[in-house]
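Shown here: the complex without one of its protein chains, the others still in place.
This part shows subunit A:
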Amino acid sequence: MTDEIEQREEVPKSRKRTGKNQPVQDSKWRQQKLAAYRPVFNATSVFPWTTILGAIFLGIGILLFVTNLNAKEIVIDYTNCRNPNGSDVNEFIESNDGAFISLIERTEHEGETTLNCQFRINLTEDYFGNVKIYYGLRNFYQNTRGYVKSRSDIQLAAASPSDLLNTGDCGSDDSKDTIERDGENKTLVIAPCGKIAFSMFNDTFKLTYKDIIEVPLTTRGMVHETDMAKKFKNPPLPAGSSNLCDAFANTTKPKSWPAPICEIFSKSEAGQGFANKDFQVWMEPAALPHFRKIYRLLDREADIFSKGLPKGEYTLTITYNYPVEPGELNINKTFIIAIETWAGPKNLFLPIAYIIVGGVHLFISAALFGLYIRMRYKSD
């Protein structure tokens, strides 16, 4: 009986668990005796806190409010620069709200019609600082499900020619197109594919100071360079070629675009192909149906604008390309000149929210204090 000892220890089933086998430990963890603070939320204990919080919120609110006074922006709704009646205007007319004077002209160039709008903008104060130019869209649903996913991030970050042919979630209709090339019909991958790219915003803006000096604009710092460089990459050029279009050789342009991506941005200082910053800005779909997206920054290297935009008369010339159908949706297009503070753009929501909530806190403090007094009085 070699294993007698072992056998004695092990008892099959229904063993009586005793303290000897597994001693009961008197530890704070096991005995549920961890040191604890027991909060009570009643009038007495809460009103000091609401008072403190209220004061802090009010303080922050006022600080933000003051800060916000430094933020400036001017918003020009140019949706209807194409006259609602459908007729063009060849002289400046007052806009609906009377703030701007607009001129609409239609020019024909090589068989294509170009619609230009001009606005007279009177800056009544200096816009000193980092002036930004935005375009804004209202009631434009970049955030619908089919739209948001209709893109191929792998194609856009084309690390290899095969990645370029990846159409991701673009959907069958928006991935490929049959075109005639070299005399035969070919079905090619669209680059960039998907609805976001297809519907890229293509109005252009030009701002002139006192009708003479064109305000210099730049794309520097317009996007998060490091992140965007990772997300948007042109495909590698084939060996020995320096033409970007060779890299895109096996693809075709989106139907709605006038030219392939390698050509369309070729003249733009904003970058070529997928590296184009306007393209990148557009490809980041907005969360809400009203949004603004950066168009350009003021180039402050020019002497006259080194401080920012001085006050005075400016002329804005808009090339009106982006289609807006009239209807219940009331899609709006705006042009925005803005200067932000550290706390963001001119938006009084944040300071006012802080001030209101701070005030509510203080009001509640008062109420709770009253309650506290009453309870005390009653109990005495």
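FYI, contacts are C-beta pairs under 8 Å (C-beta built on N, C-alpha and C of every residue); 3 or more make two chains touch, one makes a residue touch a chain; residues count from 1.
One rule holds for everything that comes next: contacts and distances are computed from a predicted model.
This complex has a chain not shown, and the name its UniProt record holds, of "Phospholipid-transporting ATPase", "glutathione transferase", "Cardiotrophin-2" or "DNA replication licensing factor MCM4", is "Phospholipid-transporting ATPase". Only one of the listed residues, A:S45, A:T178, A:S241 or A:N321, touches the absent chain: A:S45.
Contact with the chain that does not appear here is found for just one residue of A:A159, A:A259 or A:I304, A:A159. Only one of the listed residues, A:T107, A:N122, A:N143 or A:N321, touches the absent chain: A:N143. Take subunit A: the residues that touch the chain left off the picture are 1-4, 7-8, 10-20, 24-26, 28, 30-47, 49-50, 53, 57, 60, 64, 130, 132, 134, 136, 140-148, 150, 153-154, 157, 159, 171-174, 195, 198-199, 221-224, 226-228, 230-231, 233, 281, 284-294, 297, 323, 325-329, 331, 338, 340-345, 347, 349-350, 353-354, 357, 360-361, 364, 368, 371-372, 375, 379.
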